[in-house]
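Structure record follows, encoded as structure tokens.
Left out: one protein chain. Kept in place: all the others.
The letters A and B name the chains in turn, as written, and every chain counts its residues from 1.
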Amino acid sequence: MNNVVRVKAPKWTIIKRRVLDIGKWVFLFAVIMLLYFPIIVIIIQSVNKNVQGTYFSGFTLEWYKRMFRDEDLMRAIQNTISIAVLATLISTVLGTIFALGINSLNSRRRRQMIILNNVPVLNADVVTGVSLFFIFKFFGVFVGREFILGYETMLIAHVFFCIPYVVLSVLPKLNEVDKNLYDAALDLGCPPLGALMKVIIPSIRTGIFTGALLAFTMSFDDFVISYLVAGEEVKNFSMWIYASQRAAGRTLAWPKAYAYNAIISLVVLLILIIYNIVLIKKQKRERKVRVNLS
Amino acid sequence: MLVFILIPIVLLFVISFLEMRSLNFASARFSFAAFSKTFNSVYINAFVKSIVLAAIATAFCILIGYPLAYIVSTLNIANRFSFLLILIMPMFTNMLLRVNTINKLLRPESFLKNLFGISLNISGSETAVVLVMVLMYLPFMVFPIFTVLEKIDPSLLEASRDLGANNFKTFLKVTLPLSLKGISSGIIMVFLPCATSFTIPYIVSEGKMKLIGNIIEDKMGLGNVITTDYPVGSLLSIIILIAVMGSLWLISKIDAEGETLL
Partner (left out) sequence: MKKNLFVIGLILILALLGGCDRREKLYILNWYDYVSEDLVKEFEKEYGVKVVVDPVTSNESMYNKIETRAGKYDIVVPSEYMVERMYRDGMLLELDLSKIPNYDVNKVDEKLQELRDTHFKEQQKYAVPYFWGTLAIMYNDAKPGVKELVEEHEWAVFFDRDIIPAGVKIGMYDSSRDAIATALFYLDRSSNPESVDDLKDAEDLLVNFKYDFWGTDNIKEVIMTGNLDIALVYSGDYFDTIFYAQETGGEITFGMHVPTGRNNVWFDNLAIPVTATKVDLAHEFINFILEHDNAVENAAYVGYCPTYQDVYESLIEDEELKEIVLHPGFHPGNIENAEVYLLLDREIAMKMDDILTKARSK
């Protein structure tokens, strides 16, 4: 400490540093605004009396009312949510198992499996969708059920493209886990499954959570793949919007869609805020503990 | 899993060598017709355009995304994860809806014009398409770069500074090379979806542009077309698949675990 020579920095360096500091926040703010302005517009339009949305003719909650009354839309929303939830649960479990499996392979096999795993992630939606369509169709012919497309095929398709995301989130975390922990647990008398559940899983917890979050997001917003494997009856929200986007709007699809998405955005925002409040409270508590201990 | 990935590839491959009416396998005959039809100037144009636009969009994503990831990685610890959540939140609103909303704002007669007097007249242009691509895929560039930046050992930076390098030099010679993995993952995560996208080009270009994603969509019977051509569609899909596998192989050379693909 005593050897540090304090030199007064020249004025322009201080200014430069200040500018950079402020600039950092301005940049951050600008980018976030860029990403969020569509959401803000959506929320505004959801209460806009003017259907075409070119000018604001008055405040109204009519669209929210109509949204709830639109049976078709409600069913589409329900399908979207139920498939997203189920697909997330199933793909998280399966994905974690796959990740554990891949983790135990030797280096060459491992690289091959990772490449195969990543194909659905990076492949064009259309290609994945058409491939799945073919598989389901052929399976249908094989099993003797011609009209096989429906809720189940959509769910399977979603699980299929969600699993790679889970694997991608869990695998890196698995790498960080100390290999000896598992052996230690076994040595201490734990059965293999128990060792797994009590030692490995908790340490990759954040990876699993991130994977689940990613899976949910991907499933929630999917369009092409759902469109291709849905069949005559099932619709998810993206399909509903795509369908309505091409229509004149007598069904007043746009305002209702805005209402629905406004609700989603506000719910997610709420969750974010709650999460942050909980986090800050936890930090305050930890700081208190540390102060008390010192 | 393997079944799901391999069987369709085989199927697509087989269909490229057939000539048939729609999906009527009974009328299928072996032929190279798909190949000669695919390698014509119209499709090649579309391919090139897709790649060029996607490349520009990716470049902008790096230009904006890297500084963003860097700034966030220098923030204090508690806020970081929630910041990522902030980035991912827009993705919960339906992409089609967001694209359409932005597109409506880019037209001359728009909400912006009647409220603020700003009349943007770029809807339908290539600029608009690139703009929307960047807006939609920026988070995918930020995440991998951020992951990699976070893992950089701060003592390395300290060491560099102790050895006399100023901040800029440290960044150039230490941080940047170490974050290359993240940039490459980000490029793959942004470039491929942009190049094969069909909703963004169709909506934002006001129907005027057809990129390779649109063409495949048409051939597979999804667009506004009268005829379907599954062989050509399959062949184009295989070409894209080869491109994807190729880039994956490239990544595996730089980053064996694929751990930065997030």
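Here are a few things to note about the model shown:
The criterion applied here is as follows: contacts are C-beta pairs under 8 Å (C-beta built on N, C-alpha and C of every residue); 3 or more make two chains touch, one makes a residue touch a chain.
The structure displayed is predicted, hence computed values, not measured ones.
Of the listed residues A:21, A:178 or A:233, the one in contact with the hidden chain in the full complex is A:233. Contact with the undisplayed chain is limited, among A:51, A:177 or A:263, to A:51.
One chain is missing from the display, and on chain A it is touched by residues 49, 51-52, 54, 57, 75, 78, 81-82, 85-86, 89, 137, 146-147, 149, 151, 231-233, 243, 245-252.
In the full complex, the hidden chain is touched by chain B at residues 21-24, 42-43, 45-46, 49, 107-110, 123-124, 206-211, 215, 218, 221, 224-229.
The definition used in the following text is that only the chains that are shown with their structure count from here on.
Distance between chain A and chain B, defined via averaged C-alpha coordinates, is recorded as 17 Å.
Residues 1-2, 4-5, 7-9, 11-12, 64, 67-68, 71-72, 78, 82, 85-98, 100-102, 104-105, 109-111, 113-115, 135, 138-139, 188-189, 192-193, 196, 198-199, 203, 213, 216-217, 220, 222, 233, 237, 240-241, 244-245, 247-249, 252, 256-259, 261-262 of chain B touch chain A in their complex.
Taken in their complex, chain A has these residues touching chain B: 24, 27-28, 31-32, 34-36, 38-39, 41-42, 45, 53-56, 98, 107, 111, 114-127, 130-132, 134-135, 160, 163, 168-169, 171-172, 175, 210, 213-214, 217, 220-221, 223, 227-228, 237-238, 241-242, 245, 257-258, 261, 264-265, 268-269, 272, 275-276, 279-280, 283.
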